[in-house]
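Taking it in order: structure first as structure tokens, then the write-up.
A single protein chain has been omitted from the complex, and every remaining protein chain is retained in its original position.
Chains: A and B, in written order; residue numbering restarts at 1 for each.
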């Protein structure tokens, strides 16, 4: 509606500036650090999945929990079950990897971070991206990102299992309750951070009450939404904290299992 | 030359202009909205407090009569009482219809529009959205225009069939056919090309005149365009001597000079000090207030915690008293380095308490001035805020004395008398914006034939002149000198000699402005635009100064050092400005203010009226009371 002299030829062009950005700050630092951080997680994850020392009574490494294969040691099996029979010979961690993996992969925060740091789309604000075409999440494959909420449901289950693992860690290596080792605390802290991250998820925020237009008619859901919103405001921080906590917890258990760290301090 | 034909042309896209345009369009008139800025940037966005409307949502005792009384008191009974009546009666409907258009005001517990207290209003009355009510208002009206355009697109295939916005377009002349309005002449800021509107009705909604002053809360657009266009077209301005100065505007840093510092800083314990560190307000308590205000700092400080047994500190005197005191301190050389005084709250309250009580002020100073008000004092001084005067209009239709010319909002005069209450401007522009739109539509309906505009060539020659001169005056310098002159000599406190001196300066500046030259091309050339605006600012400044010189009393937004009292005789008189079509021969005449209707004046107590009315008027009042 503000078109003025629309026929005037002078107004169709952007300012001609043939540089990618005029930013003078170190705009590349954040994507570079993000890239390094995410890469370290990927590399560690691959190693951890293949590593076999994932259990040291009473601790189970988070990357391999729940342990559902017959190859899992007795005490490591989730609720003592081993629904996958002898035919399954691959590392048990592979069975459940997709659940938290998919949750993080489709998470709104992680999407931002890897779109920026891996795909450079854009690398930083007001810095041109290198791609000539862009269709975002309008079509395959990226339209699949919309499944995030299903991964959220599954991630809640995984989160609950990690919490259960942390509770079991209050036993000593002989199964007696009352033990509190460094590992117990690490697993506990990890479970808390995982929950803060999982419940602060944008899908969770939507499901609790975000989809409603009348909060006032649903006071309980509104309360839940308010709580989730608080976590959500720190989603990025919880994403990183829980990513590192799960790595640390996992590595710690493996080091105990390998005998590098010994009880009773563990 | 680009030419458009419309039924109603609205100049200005602030609250009043948009409301007028919406009304004209709803009356089926082809309507153009012309604005100097982009659509939605008008000065209305700066309004914070709210829109006063006696809806009675918070206190059910509120009604239009209470609002009417408050408005008349605020204006020291100089208001056009019919306007004040219409305003008080219609404001609630105008606010409610905004909700239907998508506005989201803050709510009460029972889901109604919340209303807040404000100075001069007896009950909580201001519909608001936090401290950004003006933005909400303008966005809602803007989106209403868009909604109407979408409707036109569905019905006519062209969104701009009935209402079109001409953004970044400045009108420099109204065109006439004989004594009637016939259109408007202007230029596109963007290209510098000229444009002519053929229209039998023009609604002025251009806002105020603050840019004639150095220290102002107003934006660059406030160059008094509507005031000047009306004068040049033969209409009259009234009450131009009444300009509202807010006592505490920021004076430093330069970028935010004039931005308001809310009164609650003082209400919450902030004190005013001069460069010697003295709380000077104790030296400025006038006799009439002597028994109501503390005489020692100790007593004043006790008031904040114990209001029953102590008198309030003099920092909380009425606005004009505070502004006068600050002004005197600065003139006596005891001002702060940047020409204000210190407003200090940092030494009065713990930092956390300041942040809690004054979040927006803390944020404003932090972001704009890099001043942490919990650590250091603010520098403040009076700032030009609002002009009560404006185009003389008929209350019911917004019609000016020139057929086809209408005005609404700050550019019209009368509604607020000598002093406007906070919150009454947003409701004013809604009520009278609508009425001006209706008035213009009815006027167009009653016309037998469309007028034919004359004077396009002259307008063109006038507008292009600064670009064609070389080596003339720098318009920025002329502007700056005008601002300084008005600020220093026709500012908050006025004296006969100073005003006369200002008039001489204005006379010289008028000559210099005729010789301004603007370098560069016609495309988006701010130097050229300023050269054109100078004519308006000078003309309006002259009206202000001449009216201020004549009115020998102090009332509301007009304070004369040499005539400090309020005079009932002067209350009956309005000062009316007119000028010739070539911007020369500004004259100011006295006119008698019509007496208030019997049923309205009897809403007041006699005791109150005695302070304002003459003996004759009081006799009429007694007769009216007997009759009722």
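Quick notes
Everything that follows uses one rule, which is that contacts are C-beta pairs under 8 Å (C-beta built on N, C-alpha and C of every residue); 3 or more make two chains touch, one makes a residue touch a chain.
One rule holds for everything that comes next: contacts and distances are computed from a predicted model.
Taking the options "Iminophenyl-pyruvate dimer synthase domain-containing protein", "Sodium:solute symporter family protein", "Succinate dehydrogenase/fumarate reductase iron-sulfur subunit" or "Branched-chain amino acid transport system permease protein" in turn, only "Succinate dehydrogenase/fumarate reductase iron-sulfur subunit" matches the UniProt protein name of the chain that is not displayed. One chain is not depicted; across the entire complex it touches A, B.
In the complete complex, the hidden chain is touched by one of A:40, A:89 or A:121, namely A:121. In the complete complex, the residue from B:110, B:457 or B:627 that touches the missing chain is B:110.
The omitted chain makes contact with just one of the residues B:525, B:567 or B:595: B:525.
Only one residue in the set B:31, B:79, B:170 or B:219 touches the chain that does not appear here, and it is B:219.
For chain A, the list of residues touching the undisplayed chain reads 1-3, 9-17, 21-25, 108, 111-112, 115-116, 121-122, 125-129, 131, 133-139, 142-143, 146-149, 202-203, 205-206, 210-216, 222, 232-233, 235. Interface residues of chain B with the unshown chain, by the touch rule above, are 37-41, 43, 45-46, 55, 92-93, 96-97, 99-102, 104, 106-107, 110-112, 114, 129-130, 132, 135-136, 139, 143, 146-147, 149-150, 159, 190, 219-221, 252-256, 259, 364, 367-370, 474-476, 518-521, 523-528.
Definition applied: only the chains that are shown with their structure count from here on.
Chain centres here are Cα means. That of chain A falls 56 Å from that of chain B.
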